[in-house]
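Let's look at subunit A:
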Amino acid sequence: MPEFSFGNIAVYAYDMIGWVLVSYGLDPKLVVIIQKFLAAFLLANFALLTPIFTIWLERKIAARFQDRLGPNRVGPYGLFQSFADILKLLTKEIITPSGADKVVYFVGPILSVAPVLGIWVVIPFASTMIGANLNVGVLYSVAIGGIGTLAIMMGGWASNNKYALLGAFRAASQLVSYEVPLILALLIPTMLAGSMGMQDIVLAQGTWFVVYAPIAAAIFLVSSLAEIGRAPFDILEAESEIVAGYHVEYSGFLFAIWQLGEFLHAFTISALVSVLFLGGWRGPLADLYPILGIVYLLAKTYFVYFITMWIRATVPRIRIDQMNNLNWKFLVPLALAALVLVALVDKLLPASLAGSARAWAHFASNVVLMAIVFGMLRTESRRLQNLSAPAPVAAAH
Partner candidate 1 sequence: MVPLSWYLVLAALLFSIGIYGVLARANAIGILMALELMLNGVILNIVAFWRYRGPTQVSGQMFAIIVFAVAAAEAAVGLALIISIYRRRGTVVAEDVSLLKW
Partner candidate 2 sequence: MSAQQIVFLVTAGVIVISAALVVTVRNLIHASLWLVITLFAVAAIYVQLEADFLAVVQVILYIGAISILIIFSVMLTRRVMADTGPQRIPQWPLAAVLALLVFGGLAYLLVQVPWPLAPNVDVSDTVLALGEAFVDPNRYVIPFEVATVLLLVALVGSISLALPERESD
């Protein structure tokens, strides 16, 4: 019989279920499958039900940013607004446009949620709690996230609509473009931890990796924002240009599923940022009481989530050419430079320099690189200003 400990209560429950089932005489292999299934079921429920809360949170906070009140009618502080919305959406008609490719049309939104959900497999909640501690965890999160692009193209194509297809093209082009700096930024935590396993990366963060590599953290956050496709990177569903992009034809709950995928994705990348750069479940006493790790991880995740909301509420949508320039002419070269910098600095620093001193040495080198980059941007923008200054006069008739 497993030993009870309060700090490790989830693992205790997991072991207890297994122990009870085995003592009933079930095949141990089958018991493992049952245990894993229950754990997966719980995790999926947690991840899928979170957006019900975060949607309310997002509407409330966005409203505050814009000097409004936000939802305030249904329940205290409008807390039950999301439930009302769910009920409404459930009773709406799902319209299938004529000429649509029915199966692909239905599979599209579902396939957009499933991969985002799949990322939760590798997110460590505590030192003892992780869905699957894959030794290729980092790449797994990229791989499964990439399926979302496919889902958007499927949805856009199956709708048999110009705007939807245009949105799908924009989406595919943007999502694949921003995957490049994303992967390059992921190389840096991998390099510092010497492993692709998420749990190993958390364990290596005696000092958070955001100190070691602030540039990589920023690149990861920005390119993840572009991967979600919300403001300021929402050109794939820009209302004023192409109606609603790839999901223009979707109605009722199928539309809700697209939205669910987007909100879940935003929360998921916040969790990824916390795990990769903010120390994951690490915090005071988290080693002793793994249950605390969940609290720390969620606190960090909500903090990052708040930053993404902040960006969404304040930055205007960028143009498509700006989107591409930002990626290929700024983020990718910067990610490559940061990669070279970290690789060189970490090898050149003496091995005796350990712990936080090493981290701050890395930080200093990052600051130097950033200063150089900003200097270059400044001269470039001066040059562009000088070039474009007389143009309006010349163009006037």
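Selection rule: all candidates are chains of the complex that A comes from, given by their letters.
Keep in mind that, in the parts below, contacts are C-beta pairs under 8 Å (C-beta built on N, C-alpha and C of every residue); 3 or more make two chains touch, one makes a residue touch a chain; residues count from 1.
All of these numbers come straight from a predicted model, not from anything done at the bench.
For subunit A in this complex, the touching partner among the options 1 or 2 is candidate 2. Across the complex, subunit A meets candidate 2 through its residues 29, 101, 104, 134-136, 139-140, 142-144, 146-147, 149-150, 153-154, 157, 165, 169, 172, 176, 179, 196.
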